[in-house]
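Yeah, one chain of the complex is gone here, protein chain that is, but the others are all in their spots.
We just call them A, B and C in the order they show up, numbering each chain from 1.
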(Lines give C-alpha, C1' and ligand atoms only; values in the text may rest on other atoms or scores of the structure.)
Protein backbone atom coordinates (compact mmCIF):
# COMPACT_ATOMS: atom_id res chain seq x y z
CA UNK A 1 0.00 0.00 0.00
CA UNK A 2 1.41 3.42 -1.00
CA UNK A 3 0.22 6.96 -0.32
CA UNK A 4 0.17 9.40 -3.22
CA UNK A 5 -0.69 13.06 -3.68
CA UNK A 6 -2.83 13.14 -6.79
CA UNK A 7 -3.44 16.48 -8.56
CA UNK A 8 -5.78 17.35 -11.42
CA UNK A 9 -5.83 20.28 -13.84
CA UNK A 10 -8.17 21.95 -16.34
CA UNK A 11 -11.14 19.84 -17.42
CA UNK A 12 -9.79 16.75 -15.64
CA UNK A 13 -9.98 18.76 -12.41
CA UNK A 14 -13.48 19.97 -13.27
CA UNK A 15 -14.81 16.49 -14.05
CA UNK A 16 -13.34 14.96 -10.89
CA UNK A 17 -14.47 17.95 -8.88
CA UNK A 18 -11.28 18.60 -6.95
CA UNK A 19 -7.76 19.85 -7.50
CA UNK A 20 -5.85 17.60 -5.12
CA UNK A 21 -6.37 14.54 -2.95
CA UNK A 22 -4.44 11.87 -1.11
CA UNK A 23 -4.89 8.34 -2.44
CA UNK A 24 -3.91 5.06 -0.79
CA UNK A 25 -3.46 2.41 -3.40
CA UNK A 26 -2.00 -0.98 -4.26
CA UNK A 27 -1.53 0.17 -7.89
CA UNK A 28 1.87 -0.62 -9.41
CA UNK A 29 1.55 1.60 -12.50
CA UNK A 30 -0.35 4.64 -13.73
CA UNK A 31 -2.65 2.29 -15.67
CA UNK A 32 -3.47 0.42 -12.46
CA UNK A 33 -4.20 3.69 -10.66
CA UNK A 34 -6.50 4.92 -13.45
CA UNK A 35 -8.41 1.60 -13.35
CA UNK A 36 -8.70 1.69 -9.57
CA UNK A 37 -9.97 5.30 -9.43
CA UNK A 38 -12.38 4.71 -12.34
CA UNK A 39 -13.85 1.73 -10.49
CA UNK A 40 -14.42 3.81 -7.37
CA UNK A 41 -16.69 6.55 -8.70
CA UNK A 42 -18.32 7.69 -11.90
CA UNK A 43 -16.63 11.13 -11.89
CA UNK A 44 -13.22 9.41 -12.30
CA UNK A 45 -14.59 7.21 -15.03
CA UNK A 46 -15.83 10.34 -16.80
CA UNK A 47 -12.47 12.07 -16.53
CA UNK A 48 -10.47 9.02 -17.60
CA UNK A 49 -12.81 7.59 -20.26
CA UNK A 50 -10.41 8.52 -23.09
CA UNK A 51 -6.84 8.31 -21.81
CA UNK A 52 -5.50 9.28 -25.25
CA UNK A 53 -6.37 12.88 -24.32
CA UNK A 54 -5.06 12.74 -20.76
CA UNK A 55 -1.41 13.39 -19.92
CA UNK A 56 0.29 12.17 -16.77
CA UNK A 57 3.26 13.37 -14.76
CA UNK A 58 5.01 11.68 -11.84
CA UNK A 59 6.77 14.14 -9.58
CA UNK A 60 6.45 16.87 -12.26
CA UNK A 61 7.89 14.81 -15.10
CA UNK A 62 5.74 13.60 -18.01
CA UNK A 63 5.44 9.81 -18.10
CA UNK A 64 3.59 7.21 -20.13
CA UNK A 65 0.61 5.22 -18.86
CA UNK A 66 2.68 2.14 -18.08
CA UNK A 67 5.09 4.08 -15.85
CA UNK A 68 5.67 2.39 -12.46
CA UNK A 69 4.61 4.18 -9.28
CA UNK A 70 7.68 3.05 -7.30
CA UNK A 71 8.88 5.96 -5.21
CA UNK A 72 6.31 8.39 -6.63
CA UNK A 73 5.13 11.20 -4.37
CA UNK A 74 2.89 13.26 -6.65
CA UNK A 75 0.90 12.08 -9.65
CA UNK A 76 -0.73 14.68 -11.93
CA UNK A 77 -3.48 14.17 -14.53
CA UNK A 78 -4.28 16.87 -17.09
CA UNK A 79 -5.29 17.49 -20.72
CA UNK A 80 -2.68 18.21 -23.42
CA UNK A 81 -1.10 21.58 -22.73
CA UNK A 82 -2.40 24.69 -24.47
CA UNK A 83 -0.06 27.45 -23.32
CA UNK A 84 1.77 29.98 -25.42
CA UNK B 1 21.90 63.62 -76.56
CA UNK B 2 20.13 63.16 -73.19
CA UNK B 3 20.74 64.75 -69.80
CA UNK B 4 20.76 62.46 -66.75
CA UNK B 5 21.15 62.92 -63.03
CA UNK B 6 23.59 60.20 -61.99
CA UNK B 7 23.92 59.30 -58.31
CA UNK B 8 26.42 57.04 -56.55
CA UNK B 9 26.33 55.34 -53.16
CA UNK B 10 28.67 53.62 -50.70
CA UNK B 11 32.04 52.52 -52.18
CA UNK B 12 30.91 53.39 -55.72
CA UNK B 13 30.48 56.98 -54.48
CA UNK B 14 33.84 56.89 -52.72
CA UNK B 15 35.71 55.59 -55.77
CA UNK B 16 34.14 58.10 -58.13
CA UNK B 17 34.61 60.84 -55.56
CA UNK B 18 31.18 62.42 -55.75
CA UNK B 19 27.59 61.66 -54.79
CA UNK B 20 25.76 63.21 -57.73
CA UNK B 21 26.45 64.74 -61.13
CA UNK B 22 24.70 65.65 -64.34
CA UNK B 23 25.80 63.70 -67.39
CA UNK B 24 25.13 64.48 -71.05
CA UNK B 25 25.34 61.33 -73.07
CA UNK B 26 24.50 59.57 -76.33
CA UNK B 27 24.25 56.24 -74.43
CA UNK B 28 21.19 54.11 -75.22
CA UNK B 29 21.53 51.64 -72.32
CA UNK B 30 23.11 51.36 -68.89
CA UNK B 31 25.91 49.31 -70.46
CA UNK B 32 26.64 52.14 -72.92
CA UNK B 33 26.69 54.67 -70.10
CA UNK B 34 29.10 52.57 -68.03
CA UNK B 35 31.42 52.21 -71.03
CA UNK B 36 31.27 55.93 -71.78
CA UNK B 37 32.01 57.01 -68.20
CA UNK B 38 34.79 54.41 -67.82
CA UNK B 39 36.44 55.76 -70.96
CA UNK B 40 36.36 59.32 -69.60
CA UNK B 41 38.36 58.93 -66.40
CA UNK B 42 40.15 56.27 -64.38
CA UNK B 43 38.02 56.77 -61.24
CA UNK B 44 34.94 55.55 -63.19
CA UNK B 45 36.90 52.62 -64.55
CA UNK B 46 37.89 51.74 -60.98
CA UNK B 47 34.31 51.91 -59.73
CA UNK B 48 32.88 49.95 -62.66
CA UNK B 49 35.66 47.40 -63.18
CA UNK B 50 33.49 44.52 -61.90
CA UNK B 51 29.88 45.22 -62.80
CA UNK B 52 28.79 41.92 -61.23
CA UNK B 53 29.04 43.69 -57.84
CA UNK B 54 27.38 46.94 -58.94
CA UNK B 55 23.61 47.38 -58.92
CA UNK B 56 21.76 49.92 -61.02
CA UNK B 57 18.44 51.69 -60.63
CA UNK B 58 16.66 53.91 -63.14
CA UNK B 59 14.31 56.38 -61.45
CA UNK B 60 14.54 54.42 -58.17
CA UNK B 61 13.73 51.02 -59.69
CA UNK B 62 16.34 48.26 -59.94
CA UNK B 63 17.16 47.40 -63.55
CA UNK B 64 19.59 45.15 -65.40
CA UNK B 65 22.67 46.38 -67.27
CA UNK B 66 20.96 46.19 -70.66
CA UNK B 67 18.07 48.42 -69.58
CA UNK B 68 17.38 51.27 -72.06
CA UNK B 69 17.80 54.87 -70.91
CA UNK B 70 14.73 56.12 -72.81
CA UNK B 71 12.90 58.60 -70.61
CA UNK B 72 15.25 58.09 -67.65
CA UNK B 73 15.77 61.04 -65.31
CA UNK B 74 17.92 59.58 -62.55
CA UNK B 75 20.37 56.70 -62.78
CA UNK B 76 21.87 55.27 -59.57
CA UNK B 77 24.94 53.05 -59.17
CA UNK B 78 25.64 51.26 -55.89
CA UNK B 79 26.96 48.03 -54.33
CA UNK B 80 24.60 45.20 -53.32
CA UNK B 81 22.49 46.36 -50.38
CA UNK B 82 23.53 45.51 -46.83
CA UNK B 83 20.71 46.90 -44.70
CA UNK B 84 18.82 45.11 -41.97
CA UNK C 1 18.56 32.55 -19.94
CA UNK C 2 15.68 33.29 -17.65
CA UNK C 3 12.10 32.17 -17.19
CA UNK C 4 9.32 33.82 -15.22
CA UNK C 5 5.77 32.75 -14.40
CA UNK C 6 3.62 35.57 -13.10
CA UNK C 7 0.10 37.01 -12.87
CA UNK C 8 1.27 40.56 -13.67
CA UNK C 9 1.59 42.04 -17.14
CA UNK C 10 5.04 42.71 -18.63
CA UNK C 11 6.57 45.45 -20.77
CA UNK C 12 8.13 44.09 -23.96
CA UNK C 13 10.53 47.01 -24.44
CA UNK C 14 11.78 46.90 -20.84
CA UNK C 15 12.31 43.16 -20.92
CA UNK C 16 14.32 43.30 -24.15
CA UNK C 17 16.42 46.20 -22.82
CA UNK C 18 17.26 44.27 -19.66
CA UNK C 19 18.06 41.15 -21.65
CA UNK C 20 20.53 42.82 -23.99
CA UNK C 21 21.89 45.75 -22.00
CA UNK C 22 25.55 46.51 -22.55
CA UNK C 23 26.18 43.50 -24.78
CA UNK C 24 27.84 44.56 -28.06
CA UNK C 25 28.09 41.04 -29.47
CA UNK C 26 24.35 40.90 -30.19
CA UNK C 27 23.33 41.42 -33.83
CA UNK C 28 19.73 40.21 -33.79
CA UNK C 29 16.85 40.12 -31.31
CA UNK C 30 13.62 38.26 -32.02
CA UNK C 31 10.56 38.46 -29.80
CA UNK C 32 7.21 36.73 -29.81
CA UNK C 33 4.23 37.97 -27.82
CA UNK C 34 1.07 35.89 -27.47
CA UNK C 35 -2.14 37.90 -27.09
CA UNK C 36 -5.68 36.96 -25.94
CA UNK C 37 -7.58 36.82 -29.21
CA UNK C 38 -11.33 37.16 -29.41
CA UNK C 39 -12.47 34.97 -32.30
CA UNK C 40 -16.14 35.61 -31.51
CA UNK C 41 -16.40 39.27 -32.36
CA UNK C 42 -17.12 40.50 -28.85
CA UNK C 43 -18.55 37.49 -26.99
CA UNK C 44 -15.28 36.59 -25.21
CA UNK C 45 -15.23 37.96 -21.67
CA UNK C 46 -11.84 36.64 -20.61
CA UNK C 47 -9.29 33.90 -21.02
CA UNK C 48 -8.40 31.99 -17.86
CA UNK C 49 -4.90 30.58 -17.70
CA UNK C 50 -4.35 27.70 -15.30
CA UNK C 51 -0.96 26.11 -14.70
CA UNK C 52 0.77 23.46 -12.58
CA UNK C 53 2.97 25.62 -10.36
CA UNK C 54 5.25 22.84 -9.09
CA UNK C 55 6.09 21.86 -12.68
CA UNK C 56 5.88 25.05 -14.74
CA UNK C 57 9.18 26.74 -14.05
CA UNK C 58 11.21 23.59 -14.47
CA UNK C 59 9.43 22.77 -17.76
CA UNK C 60 10.16 26.26 -19.12
CA UNK C 61 13.79 26.06 -18.00
CA UNK C 62 14.22 22.74 -19.76
CA UNK C 63 12.90 24.28 -23.00
CA UNK C 64 15.07 27.39 -22.60
CA UNK C 65 18.19 25.30 -21.95
CA UNK C 66 17.51 23.13 -25.00
CA UNK C 67 17.41 26.28 -27.16
CA UNK C 68 20.63 27.63 -25.61
CA UNK C 69 22.35 24.36 -26.38
CA UNK C 70 21.20 24.19 -29.99
CA UNK C 71 21.70 27.78 -31.19
CA UNK C 72 24.29 30.47 -30.69
CA UNK C 73 22.45 32.77 -28.27
CA UNK C 74 23.71 35.67 -26.18
CA UNK C 75 20.54 35.55 -24.11
CA UNK C 76 16.98 34.25 -24.11
CA UNK C 77 13.93 34.52 -21.93
CA UNK C 78 10.42 33.22 -21.44
CA UNK C 79 7.68 35.00 -19.47
CA UNK C 80 4.27 33.32 -19.12
CA UNK C 81 1.29 34.76 -17.27
CA UNK C 82 -1.52 32.94 -15.49
CA UNK C 83 -4.90 34.06 -14.18
CA UNK C 84 -7.84 35.80 -15.81
CA UNK C 85 -6.86 37.87 -18.86
CA UNK C 86 -9.01 40.26 -20.92
CA UNK C 87 -9.21 40.17 -24.73
CA UNK C 88 -6.17 41.97 -26.14
CA UNK C 89 -4.05 41.25 -23.02
CA UNK C 90 -0.54 39.86 -23.34
CA UNK C 91 -0.34 36.15 -22.40
CA UNK C 92 3.35 35.43 -22.73
CA UNK C 93 6.55 36.38 -24.47
CA UNK C 94 9.83 34.87 -25.57
CA UNK C 95 12.91 36.79 -26.62
CA UNK C 96 16.13 35.53 -28.17
CA UNK C 97 19.33 37.49 -28.78
CA UNK C 98 22.05 36.15 -31.05
CA UNK C 99 24.98 37.36 -33.14
CA UNK C 100 23.01 36.12 -36.20
CA UNK C 101 19.42 36.60 -37.30
CA UNK C 102 18.88 33.00 -38.37
CA UNK C 103 19.73 31.69 -34.90
CA UNK C 104 17.52 34.28 -33.22
CA UNK C 105 14.52 33.41 -35.43
CA UNK C 106 14.93 29.64 -35.21
CA UNK C 107 15.45 29.65 -31.45
CA UNK C 108 12.35 31.82 -30.91
CA UNK C 109 10.23 29.48 -33.04
CA UNK C 110 11.66 26.47 -31.22
CA UNK C 111 10.84 28.00 -27.82
CA UNK C 112 7.26 28.66 -28.96
CA UNK C 113 6.74 25.21 -30.45
CA UNK C 114 7.95 23.41 -27.33
CA UNK C 115 6.20 25.78 -24.97
CA UNK C 116 2.87 25.06 -26.71
CA UNK C 117 3.15 21.32 -26.12
CA UNK C 118 5.43 20.85 -23.10
CA UNK C 119 4.68 23.64 -20.63
CA UNK C 120 1.82 22.84 -18.21
CA UNK C 121 -0.60 25.67 -19.06
CA UNK C 122 -4.26 25.35 -19.98
CA UNK C 123 -6.57 27.98 -21.42
CA UNK C 124 -10.27 28.36 -20.77
CA UNK C 125 -12.35 30.88 -22.69
CA UNK C 126 -15.14 32.53 -20.72
CA UNK C 127 -18.03 33.70 -22.89
CA UNK C 128 -21.21 35.55 -22.01
CA UNK C 129 -23.12 32.27 -22.33
CA UNK C 130 -20.66 29.73 -20.97
CA UNK C 131 -17.07 28.57 -20.91
CA UNK C 132 -14.89 26.32 -23.07
CA UNK C 133 -11.44 24.78 -22.61
CA UNK C 134 -9.20 25.52 -25.56
CA UNK C 135 -8.33 22.25 -27.29
CA UNK C 136 -4.79 21.29 -28.17
CA UNK C 137 -4.06 21.18 -31.86
CA UNK C 138 -2.48 18.40 -33.89
CA UNK C 139 -0.74 21.26 -35.73
CA UNK C 140 1.12 22.13 -32.53
CA UNK C 141 2.55 18.62 -32.21
CA UNK C 142 3.52 18.75 -35.89
CA UNK C 143 5.22 22.12 -35.38
CA UNK C 144 7.31 20.62 -32.59
CA UNK C 145 8.24 17.56 -34.60
CA UNK C 146 10.08 19.62 -37.23
CA UNK C 147 12.93 20.15 -34.72
CA UNK C 148 13.58 16.42 -34.38
CA UNK C 149 15.12 15.86 -37.82
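Following the convention adopted for this analysis, a contact is a pair of C-beta atoms (placed from the backbone, for glycine too) under 8 Å apart; a residue touches a chain by one contact, two chains touch by 3 or more.
These numbers come from a predicted model, not from an experiment.
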Contact list for the unshown chain, restricted to visible chains: B, C
Sole residue of C:3, C:78 or C:104 that reaches the chain not shown, by the stated touch rule: C:104
Hidden partner chain, residues of chain C it touches: 11-14, 16, 20, 22-39, 44, 87-88, 99, 101-102, 104-105, 108-109, 112, 143
Interface residues of chain B (partner: the chain not displayed): 7, 9-11, 57, 60, 62, 74, 76, 78-84
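In the analysis below, only the chains that are shown with their structure count from here on.
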Among all chain pairs, the one with the most C-beta contacts: A-C
For chain B paired with chain C, centre-to-centre distance based on mean C-alpha positions, whole Å: 48
Between chain A and chain B, centroid-to-centroid distance (C-alpha), Å: 73
Cα-centroid distance, chain A relative to chain C, in whole angstrom: 27
